[in-house]
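A single protein chain has been omitted from the complex, and every remaining protein chain is retained in its original position.
As written, the chain order gives the labels A, B and C, with residue 1 at the start of each chain.
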Amino acid sequence: MSDLALKPLSAFRGHLAFTGMSEASGAGVTLEVRDDLAMAIVIARKGRLAALAENVCQTYGIDLPAGPKRVAAGSLAFIGTGPGQFLAVEQGGDALTFASRLAGALGDAASISDQSASRAVLRVSGPRVRGVLAKGLAIDLHPSVFRPGDAALSSIALIGAHLWQLDERPTYEISVFRSLAGSFAEFIWSSAAEYGVTIDNP
Amino acid sequence: MAAQSQPARLQSGGLIDRARPLEFQFDGRKMTGYAGDTLASALVANGVTLTGRSFKYHRPRGVLTAGSEEPNALVELRGGSRREPNTKATTVELFAGLEARSQNRWPSLTFDALSVNSLFAPLLVAGFYYKTFMWPAAFWEKLYEPLIRKAAGLGRASGLPDPDTYEKAFAFCDVLVIGGGPTGLMAALTACRAGARVILCDEDFGFGGRLLSETFEIAGISGASWVGETVAELAESANVTLMRRTTVFGVYDTGTYGALERVGDHLPTHVPHQPRQRLWKIVAKRAVLAAGAIERPIVFGGNDRPGAVMAAAVRSYVNRYAAVPGRRIAVFTNNDDGWKTVADCAAAGIPVEAVIDPRANLPEGLRNLADRAGATLFAGGRVLDAYGVSSGLQAIDVETAGGSIVTLNADCLAMSGGWNPALALTTHLGSRPVWRPDIHAFVASAPPPGLEVAGAANGSLALAACLAEGAAEGAKAAEAAGFSASMPAIPAVGADPTGMMPLWKVERSRTKAFVDFQNDVTAKDIAISESEGYRSVEHLKRYTALGMATDQGKTANVNALAIMAALTGKSIPETGVTTFRPPYTPVAIAAFAGHHRGKHFRPTRLTPSHLWAAEQGAPFVETGQWLRAQWYPRPGETDWLVSVSREVNATRSGVGVCDVSTLGKIDIMGADAGAFLDRVYINTFSTLAIGKVRYGVMLREDGIVMDDGTTARLADHHYYMSTTTVNAAKVMQHLEFCHQVLWPELDVQLASATEQWAQFAIAGPNARDTLRGLIDPEFDISNEALPYMGATTLTICGGLPARLFRISFSGELAYEIAVPAGYGDGLIRAIMSVGAPFGVTPYGTEALGVMRIEKGHAAGNELNGTITAADLGLGRMMSTKKDYIGRVMAERPGLADPERPRLVGFKPVDRAQRLRAGAHFLPLGAKAVAANDEGFMTSVAFSPSLNHWIGLGYLKNGASRLGERVRAHDPVRGLEFEVEICDPIFIDPKGERLRV
Amino acid sequence: MRIPCPYCGERDIHEFAYLGDATVSRPDPARNDAVQAFYEYVYLRDNPAGSFQELWYHAAGCHSWLVVTRDTRTHAIFGARLASREAS
Partner (left out) sequence: MQYSAFSLLKNALTGHRHWQPAWRDSEPRSQYDVVIVGGGGHGLATAYYLAKVHGVKNIAVLEKSYIGSGNVGRNTTIVRSNYLLPGNIPFYEWSMKLWEGLEQDLNYNAMVSQRGVLNLIHSDTQRDAYARRANAMRLHGVDSVLLDKDEVRKMVPFLNYENARFPIQGGMLQPRGGTVRHDAVAWGYARAGDQRGVDIIQNCEVTGFRISNGKMMGVETTRGYIGAGKVGLAVAGNTSRVATIAGLRLPIESHVLQAFVSEGIKPLIPNVITFGAGHFYISQSDKGGLVFGGDIDGYNSYAQRGNLPTLEDVCEGGMALMPMIGRIRLLRQWGGIMDMSMDGSPIIDKTPIDGLYLNAGWCYGGFKATPASGWCFAHLIARDSPHEFAAAYRMDRFRTGHMIDEKGQGAQPNLH
């Protein structure tokens, strides 16, 4: 019945707004919830990586990265997640149709799995963000090593996490499995508290 | 004023801040120190000589050293739940309001009842407990052991949860410099100037190492000033991280170093949002160990008296802290460095009574120095015994070169037996130190890859050598990390002689001569150990506990080896060393846990309907990190069984809904997806029609069931697999293994979809009607269009894409509907609303469990990792037409044995009887012995449908014994009763309800 | 310990799951002596002290199965490659 029209619930609902969070003053770290990202896993079919790259390039003007990098054009980005595997991320598009739109565009060179709802994404930025992430992430984010466009699949405080850098501020986006949004938010909060946290859209 | 309250404080000098007096307490006595003091230096300044009691004999002990090697001055800090036992006073930075207490004494430090142990000392020698306390046998646990345990241990833990927070963090650098003395500073400076990312750690609160305690000049300025300038340059460099109060405690594989930063231990109170301590895992391309050297005592009678202090520590107290450890000092040294104490004390106006140096031929310079200090020189002499009262030393007996014995008055004996390079970290990965005869000490050999040793830690004791070596190793490290470095100018320094003559133990001492102060191991104990055959250094250590105390024998080990070597007639290197292990200095257990304690021990996964379930007041249970609703109590329901039975009844008679999103879900795609599934499941999937679901079982390669679940075929090249909740990650890993390692030639793509879909089971006779309220009208979900084991994709609630599976765990007409997870919360609310007319009832994991037991479905309790498909009664599913993981090994006689226990059902003969899982089955009338054990109950439930308890379990030959009775034997619960064996499917055995 | 994942780069060991010996390979189930061959494959190990090729799964990373060569006495790692490249 169509009168029930359902609305999606942010994975961070009830987790980022808890008391104390926004009270911590200072702008060491700024958090922003990204509920506007559509996502899908794109995996090249056996022996079809070149064909997939060709399709992606033709259709979206994106050169598929060979490693853990994020390559974007307009609102669409492809992030390398493994050999022959990518996470396609679209900002602001229709999440419900993203996977099928991709499938339509990429043909049978790739298998596609809709992941729009499976991740909870936080955008974190600010002068102390590296210090905060160091408390849970075993990856060197020093600007000489990890730059805008770089991405990494890893874990943060025992929570599987996918992270990519957007700019030199620095700004990162971190994606975790949706069910872990609460634990992740709690970790970020307690780790960032000493530097001060601002939340853009709690 | 200050002088009066700090009677042993020099009027001037030192690196303390006299403008910042700090009040503190020791054993309830109020005292004052200064910022820049350690607790030990403040105690020295206040004339406190007695700081604690030893472990076994309760001997009075005072401060021995000025560093983290301290064996004696262990105190208890803070109070309440923050009480902290066994803290070395020498490493505690003084703060206002600090409260410290002495340990291991009763009733007081000055009068300690257990000091009578000293009288029994002849009995309490090495290994005495192995030889006694055996009769009568029962007395050990009741009497002897409690006594031993009470006497053992030093400090008292609070017994309360630690209220502080701790953090862990990672750091990365090109060059890690461990130790910020002259060597480390030069190394850091050189690497820094080369542009490398440098981390410099020092366990002290000030950089400078020995330079803070000595009177060196460097490049024409005082050592401390040179330190200030150097640290300032480092601090200004963006590529350098300075970490004070940070001990590198361990070297781990592939360039990972463990370090502990004491963030708040020097502060009177906790700073909000800051941890007490932070555990760093530093990944360094290269590291330079510049940890200095540790001075060793000399073993002679009474060398543990309060007032017997290491010679370099005396200089630390005098020069760095302007505190005087005695009024009449004697110096007993076998090396040139110890003579600095003579010079510095004299310069500070402290009377030096005597200098005893076993070297008969001393250079002119030293003889003159003794003269200038007004000290009697005993060249070629030895201190035989030291005497005193519990508050301290009063006199020493000196054996002169000529063999006569002279008694001298002194309240402080500065001793130096030479230096041991602090090489512990170089051995953490297994390399053994080597003996360097020229300096009579062990130095590192083959340090871990990427780590080099420099300065005193490398046996280069003179300052000039330290500076040069630090610079050279800093440059080498930077180069190795990919930078080009140039050697800086090495600042000019004066001569720093390092001559020595080994003297480990003074012969002919009459009183107890201590080797390990903290564990009360004497030279005599070593002799006993030797005579009893415990001669290997490792046996010596374990038999006497030498080197096993909180200081890990930093001041004791080499003396002990030397004494053992003399007893066995071997050389010191032949005798060998015991193994150093991390941590270099003890680290609070909480620091290793960091954030991960209490509720945050492990991350928690919440289901899509969690918020809603919490609103309903559901209790949650943990399954594979998920929190799942157990049941949904209605107002007034206080007994869980009432709620659960209501949920079961409502589902079986109407409709129920349950969040099953936690089941693992995997998209299996590609042209060979079907063939792939055929190889991982015991049954066939390549033939499954699109739009159909099939139950599958997968085995491990050893033939045992790994997991089960349903898999749907959504499209030609797209299957959607579900796994059990707890095995989801394991199955994914297994499939990736099969795909990447075993059969990379297959065109298969795998993607976890567990988190993408919120999935709800809607079960019960009214399930279809409830669903119809959600499904968009163009989709037909009639029995014909979507029969049992059908699958389809459709839209609901006005266009929301969904997947619908007609599968049933409950045995009712049932569906599982999946929508993108963000809509899960909306969907559960929608289901509750459209289902209301049909009495829709949410059910939790308990009701789920009841219904699956009623249907005889195996779950976690049954799939315990030792069960075959045949055990489950699923032998017929095992295809004989194809290969699959586990097929061959499942044929082994032990697994194919028809006599193996089989899954069957059980009913209590007395239907009022409650069943319990874990009960064993015995034949009726048989004795309760293991030989008669025929199986056990795996799962039980109260079946509201049957109105009695039912159970599943494994029973020998079970399948052929339906209708028989056996005894359920449950002695740990005191239960014993008869049960009837039945088919494991209690309800609707033909499965008719599923298909309506 | 840090393992150089060919895709992700050098990573801390806590990201990986261990399986073991990479030198054994799954026998042909159609062999006459399949039971013996599988028994050896599933249960018997060389277990060398020294250089060892072993399977690790980059569980918290790219989900690749790796063949890592490591010295079991020192934990020195000599290299890692994707396991899937082996057979294809």
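Here, a contact is a pair of C-beta atoms (placed from the backbone, for glycine too) under 8 Å apart; a residue touches a chain by one contact, two chains touch by 3 or more.
Source: prediction; values computed, not measured.
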{"item": "Displayed chains contacting the withheld chain", "value": "B, C"}
{"item": "Option from B:Glu473, B:Glu647, B:Glu701 or B:Asp825 whose C-beta touches the chain left out", "value": "B:Glu701"}
{"item": "Candidates B:Ala113, B:Met134 or B:Val996 - the one touching the absent chain", "value": "B:Met134"}
{"item": "Listed residues B:Arg18, B:His273, B:Lys570 or B:His596, member touching the removed chain", "value": "B:His596"}
{"item": "For chain C, residues in touch with the removed chain", "value": "1, 12-14, 18-21, 36, 39-40, 42-49, 52, 54, 56, 70, 72-75"}
{"item": "Chain B residues touching the omitted chain (full complex)", "value": "55, 82-86, 122-123, 125, 128-135, 137, 140-141, 145-146, 148-150, 152-162, 164, 166, 168, 250, 252-253, 256, 258, 279, 281, 428-430, 524, 527-528, 531-536, 538-539, 542-543, 545, 548-550, 552, 579, 581-583, 586-594, 596-602, 604, 621-622, 700-704, 860-861, 864-866, 889, 892-896, 916-920, 928-930, 932-933, 936-939, 969-973"}
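By our rule, only the chains that are shown with their structure count from here on.
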{"item": "Centroid distance [mean C-alpha coordinates] between chain C and chain B, Å", "value": "27"}
{"item": "Centre-of-Cα separation between chain B and chain A, whole angstrom", "value": "32"}
{"item": "Contacts with two or more other chains, residues of chain C listed in rising order", "value": "12, 63-64, 82, 84"}
{"item": "Of all residues in chain B, the ones touching two or more other chains", "value": "170, 281, 283, 745"}
{"item": "Chain A contact footprint on chain C (complex, rising order)", "value": "7-9, 11-12, 14-15, 60-64, 82, 84"}
{"item": "Touch list for chain A against partner chain C, complex", "value": "67-68, 80-83, 85, 138-139, 152-155, 160"}
{"item": "Complex contacts: residues of chain B adjacent to chain A", "value": "165, 167-172, 197, 272-274, 281, 283, 595-596, 600, 602-608, 611, 626, 667, 669-672, 717-718, 745-751, 753-758, 773-774, 776-777, 796-801, 819-827, 830, 833-834"}
